[in-house]
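Only a single protein chain was left out; the remaining protein chains are all shown in position.
We just call them A, B and C in the order they show up, numbering each chain from 1.
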Amino acid sequence: MSTQKLHIGIIGAGRIGRVHAETLAFRLPESQIVSITDVNREAAQALAARCNIPKVAASSDEILADKQIEVVLICSSTNTHADLIAQAAKAGKHIFCEKPIAFSLEQIDHALAAVKTAGVQLQIGFNRRFDANFARVRQAVASGEIGTPSLMHIISRDPAPPPLSYVKVSGGIFMDMTIHDFDMARFLIGDEVEEIYTAAGVRVDPEIGKAGDLDTALIVLRFRNGVIGTIDNSRKAVYGYDQRVEILGSKGKIATENFYPNQIVISTGDTVYKDLPLNFFMDRYTESFVAELQSFIAAVLEKRTTAVTGIDGRIPVAMALAARKSYDEHRPVRLSEVGG
Amino acid sequence: MSTQKLHIGIIGAGRIGRVHAETLAFRLPESQIVSITDVNREAAQALAARCNIPKVAASSDEILADKQIEVVLICSSTNTHADLIAQAAKAGKHIFCEKPIAFSLEQIDHALAAVKTAGVQLQIGFNRRFDANFARVRQAVASGEIGTPSLMHIISRDPAPPPLSYVKVSGGIFMDMTIHDFDMARFLIGDEVEEIYTAAGVRVDPEIGKAGDLDTALIVLRFRNGVIGTIDNSRKAVYGYDQRVEILGSKGKIATENFYPNQIVISTGDTVYKDLPLNFFMDRYTESFVAELQSFIAAVLEKRTTAVTGIDGRIPVAMALAARKSYDEHRPVRLSEVGG
Amino acid sequence: MSTQKLHIGIIGAGRIGRVHAETLAFRLPESQIVSITDVNREAAQALAARCNIPKVAASSDEILADKQIEVVLICSSTNTHADLIAQAAKAGKHIFCEKPIAFSLEQIDHALAAVKTAGVQLQIGFNRRFDANFARVRQAVASGEIGTPSLMHIISRDPAPPPLSYVKVSGGIFMDMTIHDFDMARFLIGDEVEEIYTAAGVRVDPEIGKAGDLDTALIVLRFRNGVIGTIDNSRKAVYGYDQRVEILGSKGKIATENFYPNQIVISTGDTVYKDLPLNFFMDRYTESFVAELQSFIAAVLEKRTTAVTGIDGRIPVAMALAARKSYDEHRPVRLSEVGG
Partner (left out) sequence: MSTQKLHIGIIGAGRIGRVHAETLAFRLPESQIVSITDVNREAAQALAARCNIPKVAASSDEILADKQIEVVLICSSTNTHADLIAQAAKAGKHIFCEKPIAFSLEQIDHALAAVKTAGVQLQIGFNRRFDANFARVRQAVASGEIGTPSLMHIISRDPAPPPLSYVKVSGGIFMDMTIHDFDMARFLIGDEVEEIYTAAGVRVDPEIGKAGDLDTALIVLRFRNGVIGTIDNSRKAVYGYDQRVEILGSKGKIATENFYPNQIVISTGDTVYKDLPLNFFMDRYTESFVAELQSFIAAVLEKRTTAVTGIDGRIPVAMALAARKSYDEHRPVRLSEVGG
């Protein structure tokens, strides 16, 4: 209920741009969207109408040149992220940018250097940290509720593979999907991974393999503090979106279950059943999208470090590179080998 | 995303008025609140500021006289509901009114007659029908998924009793609390109750007993179609809000569990535990408040009968009267005995 | 691993007689079955062969006259229980008798008087008290883990109705089925019921109604200490045997779930399901049959009062009589009205 309102410009009116615009417009009264742009002008116009955004800018340049705007949200395609970060930083804007920043560490380092020089705030869109389950798991680890961790497992499976056209430009499974889990692993354990071993294959769709990508992966993480972790990824779980973690510590275990649309159980003459879990990220992570922007806006207003900084955007990319190298070379790979 | 917007006036800016105002302002773009009033003018002003409502009216009369307003939300105290419904109907407004309509069937009949005469739409605020769990249970019954029902149980317990000052004017536990469960029973089974037997007592706080009320009740419902149901009420469940139902049918059983803030389970050397369920109705039924207004607005816009009509507001009051009479006379009471 | 062995005679080689014989023979080395009898001599012979019982007696008289026998198990039909108890007591045998003792309180009082005169031990076969779930619930109540109880619910549903021939001689649903739940209610709360109200009907099979019995019942219990309880009975739950209780106390709630043959959950594209619960009492209560005899044998060997005494056998019969009277007269009935 603060009367101070942050003035925001949005670059990108696609799926995730729309999520953020609606959140800012309808859920976060401490923000005000003043301008939006998209390479698809119609998409920008429709979203502007939907969310009462007064202006549709012709380009990101126009957004960055707008003196009224204090904060930009970068929701455009991945290949534009690094440059836009650098330009927005130079323009003195605080920045919220979707993940990944880029597929190469050089580009990321370039962008982060610009942010550092400009002294602006940057938050990367690892929204899952703000999910009620994962935030609670982190709390249990950080508070000592389960003692010193020793084993960690992340299950992260999509209900269906993305279109092949996306697979071909996404940077591959480790960059488009596991990237979230790499961030989650670091977030939950509160320590860095030093070595990665990947076992993976094509089990869902041979076309994904022909496109040079994988659809099923098991990644072993060795943390500096000795914790051993795994990430289980599949591009297709027929029962829906499967998002769970489990950590074993010296004082106990914490495990999460998926969220379900309701809490009903039906017992019949055949089985005892319930409805399928929430199907995909728009349903599953709805509230985390609100919480991440709330956290970002509060950080900007209170001039605090954001909850997910530039380096938090860099390391998962290094992990993705190491995971792929491990798969290609069939051996454990240290992050230092890929510049991590 | 319809461009047609309903113009709405709100009478009452207390707790539930605020819930509805925020829902209309931030979640339902097809509505536009044009005016609000409250006997506490400051409350109305604060809510108007919060929700960008352009006008704070001096009285309900001013709201009802406002030609721009097509719909009124009656969120004032119960003793004003019946008269306001009648007046709003005469003014040609469509009406959403909180429950109960009144404590007496005469008053209710007077209000409903006015609604009928005016031919306006009326929806009563039994929001729980729109909850994901209960809507799914109703679906299972209506679709035959569990066959023909024979036994039904409703558990409905508050985390803590209301203030004594409220208890003294609320109409008693059957009118302020069980009223929701009476509606739920009818809704789930899709049939009418013809007889009620009440076993009840004071187990939570003797002061509630001194005020002439009860805090713990078990109510047996006999439906016309032979289903036997129970409602279990307590004004205090230390673990939080407990809202469950279970129905046994010829083809199976459906049961609901509470909603929890997260889906984590921690196993330690002592116990296997999880966090407490969502504590009270503002957390538990958040989405149902949105869904009920969405349904109401759609009904008005599409000129359809509302999902919870005036008679749906009347019958639970008759059931509350019968439940109390059964307790007082220590015998099963037919609804026909109290005018139901 | 005591070397002292109790010498046991068994009267009745039907279903429950076989359960007890196998338990004594294979699970309880501190007992030795020396003789068995049954009106169906072949059944007795088969069971003797199965369990290495050295002697098949011609009659219960022969068992009672056998000087070597210290303990008799009465597993014959209900109409013989009271007389056999009295005769066994006169013969100086300790007695384990299946429930119910009789359908009339007079017969029960006659039998219990004989037991008292003889000073022998008597345990009634309310095995469910020894079930892991219900014993744990009792512990939670007795230890104060959930504070002072106020509401209690027992769900007790069979997977399928018994044969009509059995229904006609069983004494009716309250005597053949609810009798266990009446005992459970007293056991869990640790107090006596003073009033009962029954709502019941025929929902499963009209033939049961024609035989003068009911197949679906909801029984409200009012305990002397103010606790309100319910028993939910159905002769047919298509998903299997449903045996649960729930108690609300001032410090918390305890609830039980059914036991399942395995702990697997399968998630498919349609539902998330598990296999049906254990189907009926032979599977569900297997271990409780062992524990009740273990407890009985220990009580006899250590000359302690048994865990389920003669009066524990009498009161549930009075409750069954009151439940039926309540149904017949459509009003709450005090146990004192039926001699309870």
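Definition applied: a residue touches a chain if its C-beta (ideal position, glycine included) is under 8 Å from a C-beta of that chain, and two chains touch if they have at least 3 such contacts.
Given the structure is predicted, the values throughout are model-derived calculations rather than measurements.
Trainee: Could you tell which one of A:Ala160, A:Leu218 or A:Met282 touches the chain left off the display?
Mentor: A:Leu218
Trainee: Using the definition of touch stated at the top, determine which of A:Pro54, A:Gly92, A:Gly144 or A:Gly201 touches the missing chain.
Mentor: From the options A:Pro54, A:Gly92, A:Gly144 or A:Gly201, the contact with the absent chain belongs to A:Gly201.
Trainee: One chain isn't shown here. Among A:Asp38, A:Glu98 or A:Asp242, which residue touches it?
Mentor: Final answer for the missing-chain contact: A:Asp242.
Trainee: For the full complex, which residue in B:Ala46, B:Val238 or B:Met282 touches the chain that was left out?
Mentor: B:Val238
Trainee: List the residues of chain B that touch the chain left out of this view.
Mentor: 237-240, 267-277
Trainee: For chain C, which residues touch the unseen chain?
Mentor: So the residues of chain C touching the missing chain come out as 1, 26-27, 29, 50, 132-133, 136-137, 140, 145-146, 251-259, 261-269, 275.
Trainee: Pick out the residues on chain A that sit against the missing chain.
Mentor: 147-148, 150-151, 153, 157, 197, 199-201, 203-204, 216-218, 220, 222, 226, 228, 230, 232, 234, 236-239, 242, 248, 250-253, 330-332
Assume only the chains that are shown with their structure count from here on.
Trainee: Please state whether the interface between chain A and chain B is built from the same residues or different ones, using more than half shared residue numbers as the mark of same.
Mentor: same
Trainee: If I average the C-alpha coordinates per chain and also across every protein chain shown, which chain's average lies closest to the global one?
Mentor: If we average C-alpha coordinates per chain, B lands closest to the whole-structure average.
Trainee: Using mean CA coordinates as chain centres, what's the chain A-chain C distance in Å?
Mentor: Centre-to-centre distance between chain A and chain C: 58 Å.
Trainee: Roughly how far is chain B from chain C, centre to centre by C-alpha average, rounded to an integer in Å?
Mentor: Spacing between the chain centres: roughly 43 Å.
Trainee: At what distance in angstrom does the C-alpha mean of chain B lie from that of chain A?
Mentor: Those two chain centres are 39 Å apart.
Trainee: Out of chain B, which residues touch more than one other chain, so two or more?
Mentor: Answer for chain B, listing residues that touch two or more other chains: 251-253.
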